[in-house]
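Let's turn to subunit A:
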Amino acid sequence: KISVYNWGDYIDQETIEMFEKETGIEVEYMVYETNEDMYAKIANGKSSYDVIFPSDYMVERMIRENLLQKINWDNIPNVVNIDPRFMHQAYDPESQYSVPYTWGTMGILYNKSMVEEIPTSWKTLQDERYSMNMLMLNSPRDTIGIALIMAGHSLNATDAAALEEAKQLLIEQKPLVLAYVVDEVKDKMIAGEAAVALVWSGDATFSMAENDELDYVVPEEGSNIFFDAICIPANAKNVSGAEKFIDFLCRADVAAKNYEYVGYAIPNKAAIEVLGADEYNASPVNNPPQEVLDKCEVFKYLGEETKLYDQVWTEIISEY
Partner candidate 1 sequence: MDNNIILSIRNVKVVFEDGFTALGGVSIDIGQNEFVTLLGPSGCGKTTLLRCIGGFEKPTSGEILYKGENIIPLPPYKRNINTVFQRYALFPHMNVAQNVAFGPSLRREDKKQISARVSEMLELVGLAGFEKRRISSLSGGQQQRVAIARALINSPDVLLLDEPLGALDLKLRREMQLELKRIQRESGITFIFVTHDQEEALTMSDRVAVMRAGEILQLGTPVDIYNEPESAFVADFIGASNILPSTMVRDHLVHFLGTDFPCADSGFGENNPVDVVLRPEDVKLKPESDPANGVVGVVESLLFKGVHYEMKVRTGADALLVHSTHARQVGTRVKMTVAPEDIQVMRKSDYSPDVRARKGEGGAQ
Partner candidate 2 sequence: MKHKNLMSLPFTLWAVIFIVLPLCLIVWYGVTLEIPVEYTQITLEDGSTAYKLEDGTIQTQEPWQKKAVISFSNFKRMVEPTYLKLLIRSLRVALLTTLICLLLGYPVALILTGKDFKHPSLWMMLIILPMWMNFLLRTYSWMSILENSGILNSWIASLREAIPAFDQFLSDRGVGNKIIFLYNENAVILGMVYNYLSFMIMPIYTVIEKIDHSLLEAAADLGASPSKSFLRVTLPYSLPGVLEGVTMVFVPAVTTFVISQLMGGGKVPLIGDVIQNQFGKSSDWHFGASLSLLVMVVVLAFMRGLHSIDKEEEVQKEVRIF
């Protein structure tokens, strides 16, 4: 029996049944909403899980705090399916603790019938023409991060001046914003509630499937690229079961099946073959231009500095 702790709706349930049938290992499947929620439960130590799916910066933090265990690659032969360019990322430089599961970018989702040109620049988010017609993310790190990029800073900047600049930008932008949303962005964009929105690529995939008018672009100034990885917590009870499960998820057919269900881009090149590389790459979500991708940054774990972001964000939204 293994216990899997994943994001909500982040796996095709059928694959779990396949796994159970193939290995005879029973899967206890639990879900969480944010990295921090998951972290709290793991750090608390009173719940034990065998497989978890933290995002990049959270992997970094958990490694630092000894909450993850090293993966024995010998037991995960399918790791060869993973595209090497997604291994050895900054959050786990030696790829000792994590296997990438999905990846994505932040970008602009726009409604073709409501914009005049393709919004290839973050400047779109300051465009008067979209006043009360744009949606922003209600998420300090992401939104401030984008503002930092707009101001020409790093996504992970923590110096006061840069943050102040970002803050001013966002305060100026505020009157144009229809709403700061999180998960509701999908429904709103599908319904045509707004012309442009700051979204994660996964949400873009979902929305574009429901509304043909929608399209996605990663602005040329660069953006955030994120990874959701598969890890084994330090206090896992059934490590061998966890390894079997991770290996199973790395299998081409399983990863492909999951891609079709989840919709996030995958680092599994074997699976992409199964899916048909051309079709897969046709999506702007899965295949942003390489030069843009090169400018993308991964979120770093900022430790105490997270508070600064929070403070700035509260100041922005409490403005009334």
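Here is the rule we use: contacts are C-beta pairs under 8 Å (C-beta built on N, C-alpha and C of every residue); 3 or more make two chains touch, one makes a residue touch a chain; residues count from 1.
With respect to how the candidates were assembled, all candidates are chains of the complex that A comes from, given by their letters.
Since this is a predicted model, take the numbers as computed values, not measurements.
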{"item": "Candidate number, among 1 or 2, whose chain touches subunit A in this complex", "value": "2"}
{"item": "Parts of subunit A lying in touch with candidate 2, wherever the complex brings them together", "value": "34, 36-37, 39-40, 64-66, 132, 136, 138-141, 177-182, 184, 187-188, 191-193, 304, 306-307, 309-311, 314-315, 317-318, 320"}
